[in-house]
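I have a structure I would like to understand better, so I am pasting it below and will then ask my questions one at a time.
For this view, one protein chain was removed and the others were kept in their places.
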Amino acid sequence: MIAAFFERLNETQGVNFSIFYDAFDRGRFLTGLWTTIYLCAASILASLALGLIGLWFSESRSKLPRLAMRAYVQFFRNTPPLVQLSFLYFAVGGLLPAIPDGAGGRMPLIGGAGWAIIAFSLFAGAFNVEIFRAGVEAVPPTMIEAAESLGYGRFQLYREIVLPLAFRVSLPALGNNLVNLVKTTTLAYAIAVPELLYAASQIWSESFNVREMMNVLLVTYVALVAGLVWCLGRWEKAMRIPGYSS
Amino acid sequence: MASVHRLGEPVVVVDGVEKSFGATPVLRHVSMAVRRGETVCIIGPSGSGKSTLLRCVNALTPIDKGSIVVAGREVHDPALDKLALRRDVGIVFQQYNLFPHRTALQNVMMAPLHVLKQDKAEVEARARRLLDKVGLSAKLAAYPGELSGGQQQRVAIARSLAMGPKVMLFDEVTAALDPETKKEVLVTIRDLAAEGMTCILVTHEMGFAREVADHVYFTDGGVIVEDGAPAELFAAPREPRTKAFLEQVL
Partner (left out) sequence: MKGAATDLPVLRPFRAPPVAATGWSPVALASAGAGATLAILFAGSLAFAQAAGGAREPAYVAVMRWTPLIVQGFLFNLSISVLSMALGTAVGAMFGLGQLSQGAATRRLSWAATQFFRNAPWLVLLFYAMFLLPFEMRVAGVTISFPAWAKAVVGLALPVAANVSEIVRGGVRSIPLAQWESAESLAFTRRQTLWMIILPQAVKRMTPPWMNLYAILTMATTLISVVGIQDGLTITRAALVAESRPELMMPMYLLLLLLFFAYCYPIARATLALERRFHVKG
């Protein structure tokens, strides 16, 4: 029924939402959507892990891990993500060995999607490190002293007291960063990863419905971001502490 | 009137302690001895090193020179077993004592469970008893954000007591409270002192010092200028600096 409506729309008005009535286009679109969601999920998780690892290093007692972490953060924050992606995919990827692809040919060890996830995770991870550090610094020193005076060792202190509190403080900025990450996944288009933008461009180059596909794309991304924001809102609510004011 | 029971052997001995932060000397050759069961108040102007001294006693701040011995342990020793020391010494700070993401009961239970690894049922029973003792048995499930400042401080006292310390340190614990809530905390400390706990208080509450302390120390500029029984110190201070300070605050 929906298909019929859109077909008629195309014939009478010339407004072509081919993905609603054409199975092949729809298939491509959904595959692209799924790839985008996969890229987002993988990058979000990896960047969170990187953020935590980076936090551990930057709170280290010795100077080298701290400086190394700062250098990593400054590098990824002050250079264009597209150039970072290109650098990793072409230059670094070019150095890695090629493996047989099971059909007699050779393929790179890490494909486009893999490098995209690596690049986006490193990029967002750098911001996460700063966000987590700000969260940790917002924990009052007296609270840490109180915990130390009760005999807490450094690791336990972090796990039981500092991290739970720091995480709550970081949540708004972290949410912002993750939303940015979702938007950044469109860069994978540049290295021909078949994500949503790529799928849409394929559709409009064949069906000549640029305007319609653009609008669909915009609405889809806004919906994706809205979904993420909703999830984060739920999470924030679940972590709420009574008596806290923000 | 100060504590009625007998005072025992010295449990905290501070001898010739010096501490500087960078180029600024904060403690210049401080010596004092606190006996078991004694209640000691340290008074003095801001910046005179009082809080730093407390922090040195439980090894939160290392000292540059001198020695501190608490219950037979040398605090200044770099090889000190900090956990053992912190079982013996409890400290309550001026602010931000409690962990806001845990209830009052959980706050009191946390350290014995995680740090001392004691049995949960036993720890819970002890926590309930202590919270009842400080008058907060109705607030076991409340989060710190739902408690008043005075209630929070009382929970903090119960939390330190849960570790079974020999000495309790109080760092200006009523300074951030309004007058009504100050009283409930001071009453709690007074009762604690009356039961025989060794207490060292850094405080501005002169009335409390006069009534409850066995011994009062006045510090200024990083040294102990004068010390004595509260009756003598407040009524007839010997040093001019003590006089000037007391005139200001009383």
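In this document, chain identifiers A and B correspond to the written order of the chains, with residue numbering beginning at 1 in each.
Everything that follows uses one rule, which is that contacts are C-beta pairs under 8 Å (C-beta built on N, C-alpha and C of every residue); 3 or more make two chains touch, one makes a residue touch a chain.
As the structure is a prediction and not an experimental result, all values here were calculated from the model.
J.: Given the contact definition stated above, which residue among A:R77, A:R106 or A:R234 touches the chain not shown here?
T.: Once the missing chain is taken into account, the touching residue is A:R77.
J.: For the chain that's not shown, point to the residue among A:V15, A:L45 or A:M214 touching it.
T.: Final answer for the missing-chain contact: A:M214.
J.: Of B:D178, B:E195 or B:E211, which residue touches the hidden chain?
T.: In the complete complex, the chain left out is touched by residue B:D178.
J.: Which chain A residues would touch the chain omitted from the figure, given the whole complex?
T.: Residues 66-67, 69-72, 74-75, 77-84, 86-87, 90-92, 94-95, 134, 137-140, 143, 165, 168-169, 179, 182-187, 189-190, 197, 201, 210-211, 214, 217-218, 221-222, 225-226, 243-246 of chain A touch the chain that is not shown.
Criterion: only the chains that are shown with their structure count from here on.
J.: Could you put a whole-Å number on the gap between the CA centroids of chain A and chain B?
T.: Going by mean C-alpha positions, chain A sits 49 Å from chain B.
J.: Which residues, counting only chain B, touch chain A once they are in their complex?
T.: Residues in contact with chain A: 55, 58, 60, 82-83, 86-87, 89-91, 93-101, 110-111, 114-116, 142-147, 156, 159-160, 163.
J.: Considering only the defined contacts, which chain A positions touch chain B in the complex?
T.: 140, 142-143, 145-153, 156, 160-161, 164-165, 168, 241-245
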